[in-house]
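Quick one: structure below, then a few questions.
Note that one protein chain of the assembly has been removed; the remaining protein chains are unaltered in position.
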Amino acid sequence: MIANFPILTVLIFFPLVGVLIISFIDRKNVNVIRWTAFVISVIEFLISVPLYFEFRLGTPQFQFVEKHPWIKAWGAYYYVGIDGISLFLVLLTTFLTVLSILASWSIEKRVKEYMISFLFLETTMVGVFVALDILLFYLFWELLLIPMFLLIGVWGGPRRVYAAIKFFLYTMAGSVLMLGAIIYLYWNHYNVTGFLSFDLFELLKTPVPSTVVPWLFLAFAVAFAIKVPMWPFHTWLPDAHVEAPTAGSVILAGVLLKMGTYGFMRFCMPFFPSAVQKFALLFLALSVIGIIYGALVALVQEDIKKLVAYSSVSHLGTCMLGLFALNLQSVSGSLLQMINHGISTGALFLLVGVIYDRRHTRLIKEYGGIAKVMPMYATFFMIAMFSSCGLPGLNGFVGEFLTLIGTFQNYPIFAVLGTTAVVFSAAYLLWMYKRVFFQPLTNPANMKLKDLNFREFVILLLITVPMFWIGLYPKPFLERMQPSVEAFIKLSKGEATVSMIYKKDTASSKVALDLSEDTKIED
Amino acid sequence: MQKLVLGVVFIPLLGAAINGLFCWKTRRKAHWIAVPAIAIPAVLAFMILLRVMKGERFDHVLYWWIALGGLKIPVGFLVDELSAMMMSMVTFIATWIHIYSIGYMDHEDDISYARYFTYLNLFVFFMLILVAANNYLLMFVGWEGVGLCSYLLIGYWYEKISAANAGMKAFITNRIGDFGFTIALFLIYKHLGSLIFHDVFALAHELSVPLATLITLLLFMGATGKSAQIPLYVWLPDAMEGPTPVSSLIHAATMVTAGVYMIARSHALFNVAPFTMEVVAVVGAATAMFAASMALVNNDLKRVLAFSTVSQLGYMFVGVGVGAYAAGIFHLFTHAFFKGLMFLCAGSVMHALHGELDMQKMGGLINKMKITGITFIIGALAIAGVPPLAGFWSKDSILHHAFVSGHKVVWFIGTVTAGMTAFYMFRLIFLTFFGEPRDKHLYEHAHENPPVMTIPLIVLAVGSVLAGLLALAPNGGFEGFINRIMRTAHEMVTHGAEHAGGHESGLALIIISVAVAVMGIFLAYSMYIKRVPDPVTMAQRFRPIYLVLYNRYWVDELYFALFINPTVGISRHVLWKIVDVLIIDGIVNGVAGLCSLIGSVVRRIQTGYIPDYAWLVIIGVVIVCGLKILL
Partner (left out) sequence: MEMTLTYLIGIITFAIGAFGVLIRKNAIVMFICIELMLNGANIIFMGVSKFKGLIEGQVIVLFIMAVAAAEAAIGMAIITAFYRRRGGVEVDKADLMRW
């Protein structure tokens, strides 16, 4: 452990340093701005790497914890920490941001503002994943909408404003419900214990009246389900993806969707085990519908990006299926699948962006036979495609297999239905691949397409490495997540209470604060 | 032993990696890497085989791939009689096919040449993973991996629409089978708690019969995909779009037999499920006959061979289905030689005729292509089951086991199919190599191919002659060797066989099947050389039957009409256009629309005139103050 180095705080706020630096650069020095943003994101990634190596195995405790009073009168803390669940999501965020900024070289419009938005986005994303204070979490959760809204709304495609507003309002609609639930939890905690606190663990400990539990659960669940997105809350996704710039899509698919599943894991399910039991079948069914529906609709899309967007609906359905099956394999698989989806779908969006930069169209029928002129591109596309449809040896398979085999132990029927994804995913991806890359090269516009340039090659190479890594040797991932996943399952099944799992004194924390004394309100 | 196994498995991967990553460097020299990358493992595999013959076995975990709670899946290799035999066979055939490819692919441009050898090496790697894996999941890795390579190689000439379609069709059809396979793995893990062969087979007898039946049926579903059985056979004839050495290696000798291998490997499970065994045997027999019937009238050189492969795979399934796993594997082994050979010969003909595949345009080629012609005839004799060539021994063993285990109908179908096989094979031979050349222009340009292509033909022809003789080797021959790992199954079958008086009926069965084969050959001779009865008038007279067969029972069209078109149609017109766009998005946009509707009414208050606002303020003040006073 790097003693006493506030690594998470640095991770959260370092991109803001970048924002500051960039805001002092003259907007005409486009390349300087790009390189600054890139270097900042690389440093940010390098800072996050020690998390992986220093992460202590075999304990569900939160690590790298920092806790400082924030708004004392409200019992709100600046409280951050990671466990096996958030570790990889943070790493995924910093990793994908590097690639996204590298992929944004083709952005010519308002580069300065773009990069500032992007770095600000990174701050909020990391913040969401590390916050252990529910108010802090909510703050980051909402803040994140702003840069994303701008990215879609300013640098997006022709219908960008519609898509941005749809994205924003959809998410806000859910967030409002969540805010209500958070406030309820907060006051309930005050009524029960007599002091105010937004501390996640304090809230987790507090019993909630059983009549309210389903409502609170649903309020949280809808907020997160919109983000995931679960069927039938998914329709913002295709629009947002299609209109967003390439890097925006990568982050949207790679990280933002994971915030939904992460929310389920961190808040929704551990908070309300009894409701999880009650609604498990509903959510399993919705997940399965999402899997099959997303795949079928993806099958008939005419726009490559839209196809990938619908495939996300299908993949995230698998994640949700695994979560609600509540079993070691299924949840670990689901968590791994979140990472996988970030990588492979991220890669697919990057790849679509490459060709969009050249031809400014994403319609499948505009292409055909371009493997001939872009062999290297076709190869990377194929790897990403097979990773996405779960070819053994690549990452997608491990996650999908674990999820489904775990789900099968508890809910065989749902697992069988979910497994149909192996057929459908192959169908929609291969069919698209055939129409884009194979067949005769007939469209004259495609004849002189250039293959990948060095920058694109580097991006795609970097994102291909983890595909093979997770596919061939997922152990480092699984062993880091296992204790946290077990803790999550116990909490969500109501088999253990928070204080049984998270011990304050053993947590490697710099808790400098006694909870009950400082924040007691004198009536 | 470990070094040998790792060498066998990973050297092909190394070859693929070198050619794949440096294809712009290796280019035309790709085969200098690719061929040794298979030849060395072939030698090593043979060394392994020799050691296994001495009774050595090997089950070793290289590293733990997935370990999570109770689920522990290693990357580990199991070498026993079955896998050692498969490894040797795969690498041996693959070596010769690689060599043959040097000549066959010489028209390709440099990068594609390297790409071809990359795929081919990669295929061998996955095939070796498949046969050497010590657990189901790793086997599945190989299983999907060979499917991937098959996809890549069928679609090798991706600019041809038919090739691109065929590749896609192969992969997706296989995935349907894999769906069953995956579910079977889930069930095995759920009820036996492991996916490692050793543990699964040790516990297999504890499974209840219905459960074992379900598992094995699902496994068999996987096998029908990979090994092209009814109802998932449709991809294999189309797979002939790939280069012919690929058809030979992947779609005849090795990959398509993976299903048979998998069932033989899982014999402990299948033995618990007699119902599944019946299903396997019946599906196998039905496929054998069904595919042979389509081969009778097809004029495409490679497609006839493809249907023949499907048909022969049916035989293998009959073998494993009646419990004669070793016989099935034996047929797999001999089939690899003679079918591999025949595809290579077909490729040789194609190469000489610049890609022409229509047998109607050939004829008399024996004069131009002696080696190809003769080796082709050897292959045809072998598949027809003429003693003492390879096919005779293995096919006869299967039919024998079918008969003595009481599957009389299956035996009868198999025997009739044997006659059909002999007929269509010699129809092919006579149309291609004998008679008058029907296309003078093609004939003039035909030529024998260089030694790099003919030597593999000769080697495999020798194999086709001699492979069957392994049946006569000491200690029960080939089948005895394989049966060392499946003692129980073997005992069960031979037990039954002995009771049915196997040996007395044995000779009679042999005579019947040889007679049927000879009849088939003779019929082909009389129809296509003597023209009595003339095939054209026959086709006229039985026109409905001819059309049904010629159009392959319209199965492809049926699948399109029943499954593919409805799926695509419902997805497009119902799920996407109606549910997604109209209903869900309609609700979303409807809510937004409602808000703006209310807004459009309420905003009339905003007149924009300052006095109006001032009035409103005053009225508001009066109301508030009035309420304050009143209340």
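Per-chain numbering from 1; labels A and B assigned in written order.
The criterion applied here is as follows: contacts are C-beta pairs under 8 Å (C-beta built on N, C-alpha and C of every residue); 3 or more make two chains touch, one makes a residue touch a chain.
Since we're looking at a predicted model, the values are computed, not measured.
Enquirer: According to the contact rule at the top, which chains on display are touched by the left-out chain?
Expert: Touched by the chain not displayed, across the whole complex: B.
Enquirer: Would you mind spotting which of B:I583, B:L597 or B:A614 touches the chain that isn't drawn?
Expert: B:A614
Enquirer: Pick out which of B:K3, B:K54 or B:R604 touches the chain that's been left out of the picture.
Expert: Answer from the full complex: B:R604 touches the omitted chain.
Enquirer: Name every residue on chain B in touch with the hidden partner chain.
Expert: The missing chain touches chain B at positions 603-604, 606-611, 614-615, 618.
Methods note: only the chains that are shown with their structure count from here on.
Enquirer: Mind checking the centre-to-centre distance between chain A and chain B? Centres are C-alpha means, answer in whole Å.
Expert: 39
Enquirer: Using the touch rule from the top, collect the residues of chain B that touch chain A in their complex.
Expert: Of all residues in chain B, those touching chain A are 63-69, 71, 111, 137, 140-141, 143-145, 148, 151, 155, 158-161, 163-165, 167-168, 171-172, 175-176, 178-179, 182-183, 185-187, 189-190, 567-568, 570-572, 575-576, 579-580, 584-585, 588, 592.
Enquirer: For the complex, give me every residue of chain A touching chain B.
Expert: 166, 169-170, 232, 234-236, 293, 296-297, 299-301, 328-329, 332, 369, 371-372, 375, 386, 391-393, 397-398, 401-402, 404-405, 408-409, 412, 415-416, 419-420, 422-423, 426-427, 430-431, 433-434, 437-441, 472-475, 478, 482
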